[in-house]
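Now for subunit A:
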Amino acid sequence: MLTIQTPEAVMFWFLAPLSVVAALGMLLVKKAVHSALLLAWVMITLAIFYIAQDALFLGIVQIVVYTGAVMMLFLFILMLVGVDASDSLTETIPGLRPIAITAALGFGGLLVSLIGRATLGHSAYGLTAANTDGNVQALAKLLFSTYVWPFEVVSALLITAALGAMVLAHHQRTTERPTQREQAIARFRGASLGSAAGLPNPGVFARHNAVDVPALLPDGSAAPNSISATLKARGDMLDSAQFELGEVDNTVTEEK
Partner candidate 1 sequence: MEFTAPVLNYAQLAPILIVLGGALIGVLIEAFAPRASRHSSQLFITIASLVAAFAALVRVRNQASVDAAMGSVAFDGAGVLLQGSILIIALLSVFLIADQENFTALAAAVPGSSEERESLQRDLRVTEVYPLTLFAVAGMLLFPLSSDLITLFVALEMLSLPLYLMAGLSRRRRLMSQESALKYFLLGAFSSAFFLFGVAYLYGYSASITFAGIQSSVIGGSGNDVFLLLGIAFISVGLLFKVGAVPFHAWSPDVYQGAPTAVTGFMAAATKVAAFGAILRIYYVAFANAQWQWRPALILIAIVTMVFGSVVAIAQRDVKRMLAYSSIAHAGFLLAGVIALSKSGLDASLFYLFAYGIATVGAFGVVTLVRDSAGEVTDLNRWSGLGKRSPLVASVFAFFLLAFAGIPLTSGFIGKFSIFSAAYESGSTWILISGVLSSAIAAFFYIRVIVLMFFKDPVEDGTSVVIPSALTLTTIVVTSAITLLLGVFPAPLITFIESSAFFIR
Partner candidate 2 sequence: MNALTSMMLLPLLGSLLIAVIPNDQVLRIKQAALGTTLLIAISGVMAWFKFDAGNTSLQFVQISQWIPSFGINYAVGVDGLALVLILMSVLLAPIVVLAGWNESEGGRWSVKVFYILILVLETMMIGVFAATDIFLFYVFFEAMLIPVYFLIGGFGSGERAAAAVKFLLYSLFGGLLMLASIIGLYVIAGKHGGHTFDVGQLSELHKFMSPTTQNLLFLGFFIAFAIKAPVWPLHTWLPDAAAAATPGTSVLLLGVLDKVGTFGMIRFCLALFPDASKTFTPIILVLAVISIVYGAFLAIGARDIKRLIAYTSISHFGFITMGIFAMTSQGHSGATLYMFNHGFSTAALFLVAGWMISRRGSSTISDFGGLQRVTPVMAWSFFIAGMSSLALPGLSSFVSEFLVLVGTYTRYPVAAVIATFGIVLAALYILIPVQKALHGPTTPGNENLTDLNLREKIAIAPVIAVIVALGFYPAPLLNVINPASAHVIASQGFTDPVPSESAGK
């Protein structure tokens, strides 16, 4: 027979509202990163709940795997996608907001009121008996005997996931990586020897030496290939013309 000790109750009444509020916050904050952090917090509270409910193993796994790995994956992707990307919370699909609110209230209300009506035929048993040999051992026994088949099958799922991620993310090399020799040959057999010694650096001989300003060639014209292709692609290259010297001052003054 399970009796709930006061400390657990205190813990529950302290953490449960926090977790719900965090979850709500996750819904309401603009920035995705904040949402992720709030979710992480909810997960950690859940981990505490697990441990409080004699699910030690799960609690740990929750923290290590879920909060530690999965949430980090989320954050990683968020970083990739743009960490400062923030959602406008104004609804763009007409009519969805009221529907969502109604659904939320309806669903939550229904669920809560139904759970309120629920009584099991028995009071809670507690896991003391089941966990006599330790929670991890008991789980292991179940996993490797009764649930061995799903446990095996789940491995296939993991492979699928890996394969899937690879399919979507793996950039197949379309060309063989050129050897050093090939690169050298290409450099010197090119149409001009202009770049044989390497591309000019940006900003050299120019008024500015920022990376987004093309270098100037001796004749005063801009050298477009002095700018990183990435900047060019992003359109971040500044027009070198504005930095061109209108008239080259040919008068040589002696260095002091």
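The candidate set was assembled so that all candidates are chains of the complex that A comes from, given by their letters.
A few remarks follow.
Definition applied: a residue touches a chain if its C-beta (ideal position, glycine included) is under 8 Å from a C-beta of that chain, and two chains touch if they have at least 3 such contacts; residues count from 1.
What you are looking at is a predicted structure, and each value in this text was computed from that prediction instead of being measured.
Only one option in 1 or 2 touches subunit A in this complex, and it is number 1.
Across the complex, subunit A meets candidate 1 through its residues 111, 114-115, 117-121, 132-133, 137-138, 141, 144-150, 153-154, 156-157, 159-161, 163-164, 166-172, 174.
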